[in-house]
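Only a single protein chain was left out; the remaining protein chains are all shown in position.
Should a chain be cited, it is by its letter among A, B and C, assigned in written order, with residues numbered from 1 in that chain.
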Amino acid sequence: MQAVADPLLVVLLLVNFFLLGSSRLRALVSGSAAQGTLLALLVLSVHGEITWQAIAIALGTVALKSVVIPSMLRRAMRDAAIHREVEPLIGFVPSLLLGGLGTGLSLVFARTLPLAPEHVGSLLVPASLATAFTGFLLLATRRRAITQVVGYLALENGVFVMGLTLVEAMPLLVEIGVLLDLVVAIFVMGIIIEHISREFSSIDPERLESLKE
Amino acid sequence: MGRQVTGALSDVAHVAAFLLLPPLLLGVINRTKAAFAGRVGPPYLQGYYDLVKLWRKGSVFSTSTSWVFKAGPVVGVATAALAAALVPVAGHAPLSFEGDAILFASLFALGRFFTIAAALDTGSAFEGMGAAREATFSSLAEPALFFGLVVLGRLARSLSLEAMLTSGNWPPRATASLVLVIAALFIVLLAENSRIPFDDPNTHLELTMIHEVMVLDHGGPALGAALYGASLKLFVLAAVVVGIALPVPHGSPWLSWVALLAGLLAVAVAIGVVESVMARLRLVHVPSLLVAACLLSAFGIVLLAR
Amino acid sequence: MALALVVVPLIFAAAAAVMPSQRWRPWLLPVCAAAHLAITLAALRSQDVAALGGWLKLDDLGRLVLPIASVLFFACSLYAPGYLALRPERSNRVFVPCLLFFLAMNSLIVESQHLGLMWVAVEATTLASAPLLYFNHNARSIEATWKYLLIGSVGIALALFGTFFLAYAALRAGLGTSLFFSDLVREAPRLSRPWLLAAFVLLFVGYGTKMGLAPMHTWKPAAYGEAPGIVGTLLAGALTSCAFLALLRFYRIVAAGGEAAFARQLMIGIGLLSMAVAGVFMARQRDYKRMLAYSSVEHVGILVLGIGIGGAGVFGALLHLVNNAVTKGVLFLSAGNIHRAYGSKSIDDVRGALRRLPFSGALFLAGFFAVTGSPPFGPFLSEFTIARAAMTSGQAVVGALFLVMLAIVFIGMGGAVLAVTQGEPPPSRREGFRDRLDTVAPIVLLMAVVVLLGVYVPAPLNALVLNAAAFVDVKP
Partner (left out) sequence: MTFLVASLAVLAGSGLIAAVLSRWSRLSTAAGAAGAVVGCALALRPALAALLGEEFVSRWRWTPPYGELAIGLDRLSAFFLVPVLVLAAVAALYGRSYLLAGKRRPLGPHALFFNLLVASMVLVLVARESMVLLVGWEAMSLTSFLLVTFEHERAEVRRAGWIYLVAGQMGAIALIAFLVLLIGHAGATDFAAFQHMARPDPWLAAVLAALALMACGVKAGLVPLHLWLPEAHAAAPSHISALMSGALIKIGLYGLLRALTFLPPAPWWGPALIVLGFIGAAFGISQALAQRDLKRALAYSSIENVGLILVGLGIAYWGIALRAPAVAALGALAAGFHLWSHVFMKGLLFLCAGSVLHGAGTRNLEALGGLARRMPWTAAMLLFGAVAIAGLPPLNGFVGEWLVLRGLFAAAMARGGAPAIAAMLGIGALALIAALAALCFVRLVGIALLGNARSEDAERAHESPAGLLGPMLVLAAGCAALSLRPAIALAPVASFAGQLFGAQVAAQVHALSPALTTLGSISTAVVAMLIVLGAALAARVSRPAAAPPTWDCGYAAPSARMQYTASSFAQLATSTIVPPALAPRPVVEKPRGLFPAPAAFRSEGADLVAARWYEAFFARWADRFARLRWLQEVALQAYLFYVLLMVVAALAWSSLRGWAGK
């Protein structure tokens, strides 16, 4: 089981770097969809035996994170008719470097944490920390609203990967609750983006500066 | 019973003397000034003639005055009379209690309050000027008077004028501070009664006056009362200065009365001499002289407590 | 009964969503609020209120927070029809259902024993309040909603991360990974130490963001500045209390695990920081609604500071939870009235509220005196208890700083409130709004509660606070 998870996690880290590096919105959205599918595979691989519960969660994840949400984001992009990410606050290369540094740090930090016996060698915890940090980085450095949503998604995925280590802690009902919340959050963000685009005729949070002290 | 009767009689005599003699003091002062100037000068009893003349004249009150204007001279006379009753002669004062020195100083303040109010009541610029000057300069004179009283009180270990002015047996080390106090009180005497270094009593240029300009608009009996009150105030303050300068031992009352009158005569002559020798100070320097008087008596205190 | 507390509002929310008439829909609010309050009172009287096999249970802490949320919602629901009638141009088709859904989720947070379920409920309140904030449909409210949503969601994601860390701490210690509150408290001493501390930090930051503690408070001025009065009250009064409840649950676990000292130091630090930030940013504040937001940041800081001080401070903090909720209700609703009457939120155009709106102006001024801790009102009692606890438990420096911060906030806030209430009102452009019974009565009701809490704390409430304090402040 361990053997299958680790390569998937390495691919996940690569996708993180892809998200950090890419400047085209369409690439970002498809990257996020890729992350969704990767998570679904991880769910199956981590669960020892393939129970119907694991299948349900995997299917739910794929359906939501790889199909529903990306389509919504693409529709929002079509409405606002923009494709390129404006120059981020700290530039693409520095954000990539920061991403790398973050991944390194999370590997080091994970080693200091006393892991449970079955996770000692595994990449699970460091990967979740790295993905969460990437999500945070995207949120804190990108100008476009859609990129920030993708960043928030990456953060959620990071947390989700951490959730995988605790198989029976999160019963199905709560798992579904978490997924539902995520979807509704993205859905509401989508509506807000639509209104922003109508109001400001562009959707970079830079314009959202009118609330002064 | 006999002793109370004689006591009462001596009190009545004391008050009568203090009420009758003051205009005479003015007469002596004017005669000394005349002698200095080589003039014959007005008769000694001129003061009494003026009072009688004014008592018989009619009085005129301006439209802008109120009852306070009439009250001015009345309060002046009343407070000076009561202060007179506090001054001891021959070891006894008609009215004395612990702390009457403070009452003595405050009575003059009350008189001054109403005189100033009466001056302001007329609504004339000159009276206002006199009132402002009087109020400021007397405020500076008060501390000098109180420091003097405190020195005496410290020596007599009590705040009653009677005890202060009749202890007589002052320790030799106290003479230095007593001399300072006498000098300070003499300056206060000159300041309070509009004598030369501070104010010229018989000038007619209102801009320079302090006291005369405050009674400018009084006429007839009111003016008489005002002048009489001023002279009584001069007499009482002079009596206090003499009480310090000539501490007569308790001996016979006659001897102390004679000493008091002689002292008063000397003070009157001294005032006359000072008025003839000095010219009126410029108004700006008056405060500094008064502060000097305060420092003199304050230094007296410091010397005493050495 | 426990389930009813959540399901009844949901049913009403569904009904409201379906009901077509714009005029009758707001009246659902008072009906549902009354029902909810009745159930709450019934729940308080009965001993153990549980449902779904222990998933929903009203424990001592919940017994204190639930009535607060319910009473506050009841007052807002009385205010809502009058207010919404004034805003015919805005459709309340989304507004009313979201309010009811908000109440349902609040009840769920208070009752859920499973920390994951609690997380879902808190995230749901965030999503429910987004459309509430967006009620005014103008550029400024979009920006406020976007900031609120994004920072809120990021905070909540960190909270989920912390919850997983907590579960992992149990896993690491070789126990079964269960996120049930009672299990975690029982197992606490054996949880692995570093995971527990890391989990508490993440949970503190996550739920601290929902409470609006500094430095995670940055969304508050924008959100409360643009939200209508009702939403401001519910966010500042009800939601903050529920987030504080969640925080106390995790503090309870960490305290049981023997790490209370670390948690209390963190709380004192963040508490004082929040009060300082409030004091600093309230100086020369031109917008009286943003000022109320900073006042909320300050009082959230006081809550956390009280817990941090410990001992009688915990009792003070929990009593302050009640006082703060009710006082915020008075302030936000009366500020809402003033905003309706003057049509502007900046102090430069709003003057003479006492003359123009005698009742709302007077209530706003009284609310200011209450919120800055003047004796005849509730908050004074709790703040005095906290100050006393600080001084007597040897933390004199913390006590002194606390009093100084209160003074700074008083001066900062006083300038703005007096500018708004006193003086001659400018010639009014909108004649429409006058103080009316239905927009003032609920505020007077809340004000009566504030004054009552200041003078005489009724015995049942006192028992509730004592039990809650005993529940939270466990002596390791």
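Observations on the model:
Keep in mind that, in the parts below, contacts are C-beta pairs under 8 Å (C-beta built on N, C-alpha and C of every residue); 3 or more make two chains touch, one makes a residue touch a chain.
Note that the structure is predicted; figures quoted are calculated from it, not measured.
Shown chains touched by the hidden one, complex as a whole: A, B, C.
Which of B:162, B:199, B:217 or B:275 touches the hidden chain is settled by the complete complex: it is B:217.
Residue in contact with the omitted chain (choice from B:125, B:255, B:278 or B:292): B:125. The missing chain lies against chain C, touching residues 146-147, 150-151, 154-155, 158, 193-194, 197-198, 200-202, 204-205, 209, 215-216, 218-219, 221, 262, 266, 279-281, 283-284, 315-316, 319, 352, 354-355, 358, 362, 369, 372, 374-376, 380-382, 384-385, 387-388, 391-392, 396, 399-400, 403-404, 406-407, 410-412, 414-415, 418, 422-424, 455-459, 462, 466.
Summarising the interface, chain B meets the missing chain with residues 55, 58-71, 73-75, 77-79, 81-82, 95, 97-99, 102-103, 105-107, 109-110, 112-113, 116-117, 119-126, 128-129, 131-133, 135-136, 138-140, 142-147, 150, 153-154, 157, 159, 206, 216-217, 220-222, 225, 287, 294, 297-298, 301-302, 305. Those residues of chain A that touch the chain absent from the view are 89, 112, 136, 139-142, 205-206, 208-209, 212-213.
Methods note: only the chains that are shown with their structure count from here on.
In terms of which chains touch, the assembly is arranged in some other way, matching none of the line, ring, star or all-to-all patterns. Distance from chain B peaks, on a Cα-centroid basis, for A. Averaged Cα coordinates give chain A a centre that lies 102 Å from the centre of chain B.
For chain C, residues touching at least two other chains: there are none.
Residues of chain C that touch chain A in their complex: 114, 116-117, 119-120, 123-124, 126-127, 130-131, 134, 139-140, 142-147, 149-150, 153-154, 157, 160-161, 164-165, 167-168, 170-172, 174, 176-179, 192, 194-195, 198, 221-222, 225-226, 281, 285-286, 290.
Of all residues in chain A, those touching chain C in their complex are 112-116, 132, 135-136, 139, 145, 148, 152, 155-156, 158-159, 162-163, 165-170, 174, 177-178, 180-181, 184-185, 188-189, 192, 195-196, 199-200, 205, 208, 210-211, 213.
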